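Below is the structure I would like to discuss, written out as structure tokens.
What you see is the complex with one protein chain gone and the rest in place.
Up next is subunit A:
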Amino acid sequence: MEETITFPQVRTCPYRPPHGYTELTAQGPLHRVELYDGKLGWVVTRYAEARALLSDPRLSSNRTDPNFPLISSRGAAAREQPPAFIGMDPPEHGHYRRMTIPEFTVKRMNELRPKIEKITERAAEQLCTAGPSADLVVNYALPIPSLVICEVLGVPYSDHEFFEDASRRMMRSATAEGAGVARRELLEYLDSLVDAAIENPRPGLVSRLANGELARGELPRDYLTGIAVLLLVAGHETTANVITLGTLMLLEHPDQLAEFRANPDVVPGVVEELLRYTSVADTAGARVATADIDIAGQRIRAGEGVLIPNGPANFDPAMFPGPEEFDIHRDSRKHNTFGYGVHQCLGQNLARLELQIALPLLFERFPTLRLGTPATELRPRRADTIQGVDELIVTW
């Protein structure tokens, strides 16, 4: 019997995957892993095998499968939530994902740009008012993705404040109870938005689905609100933490920051390298095998859980030479931070756009920006969630 390892591991530096994974990647692509509930499964730590498995139809995302691997007791609660396509398999998955694609095309992203710029400008004002020393997370990083989702869903301006507050409480409440209350408030609110949209059609995804698929009987009402909450949950902490950790990384690399400031052409490449390096959704790739799979000299058996974290793949030296080096000039576009296969992040182009706007604007508005707390004192978040820091005090 091979030795088992524990997963997930806690980060030593908040802005990069656990150092413990480095050795695993060097040893091989697949490892036996013992999960918090004592179940055995696999963790995949190399890029090629990660991509092969993420696009393998024999691996299922069905969270209601009793064998679906859970990385903590919190994950168990996900089983109770309304169905959303992130937890479905083809062909059902595609049926629902497709309903949302029109809001996320490359063309739609270009149309959203001016709106995101305005949202970001306002967040910068909020940060400025809170300063000259303030928390970047609450004043800048969290509001931007939340208000952008309002735009995509079609939440009226007058409700933005409620929406932002409730989504922050849902994601950041210290207690499961507080998070549950906020979640219910949001679901109720979205439900009322469906009614309002049926009465008066308006721009946005909720109204389009309410007057289209819902009206035609192709989409149950709780699926519609489930999709809206999925978009909020999937796009909020993720994007916010890349804004926060991205700011931190750039401040810690003054030469590369200087180039980032001076040359707008490098911005997209910097964003890709930040996405690779910070690997914020490290634990997102979880699957259960529905058939035996032979890969890399091992056999994954039907019913076993398979964890495909994006951090180790993003730090696989075979794909990214010298992976420990934060290098804005490397070609990082093929990182695994948005996953791969049919579940690859629906909102990736939106996230890229938000980051390409929010990071340069921050350094432009606050030319003397620096850390208010030394980087060495920042503590990583729990291992079972989106990675980042809970607070980042900056001064200017």
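Just so it is clear, a residue touches a chain if its C-beta (ideal position, glycine included) is under 8 Å from a C-beta of that chain, and two chains touch if they have at least 3 such contacts; residues count from 1.
Quick note on the criterion: contacts and distances are computed from a predicted model.
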Name the chain not shown, per its UniProt record: "Ferredoxin", "Nitrogen regulatory protein A", "Carbohydrate ABC transporter permease" or "SufD family Fe-S cluster assembly protein"? "Ferredoxin"
Which of A:126, A:349, A:373 or A:395 sits in contact with the chain that's absent? A:349
Of the residues A:7, A:21 or A:104, which one touches the chain left out of the display? A:104
Among A:55, A:72 or A:395, choose the residue that contacts the chain missing from this document, as touch is defined above. A:55
Subunit A residues touching the omitted chain (full complex): 55, 94, 97-98, 101-102, 104-108, 333-334, 339-342, 344-346, 348-349
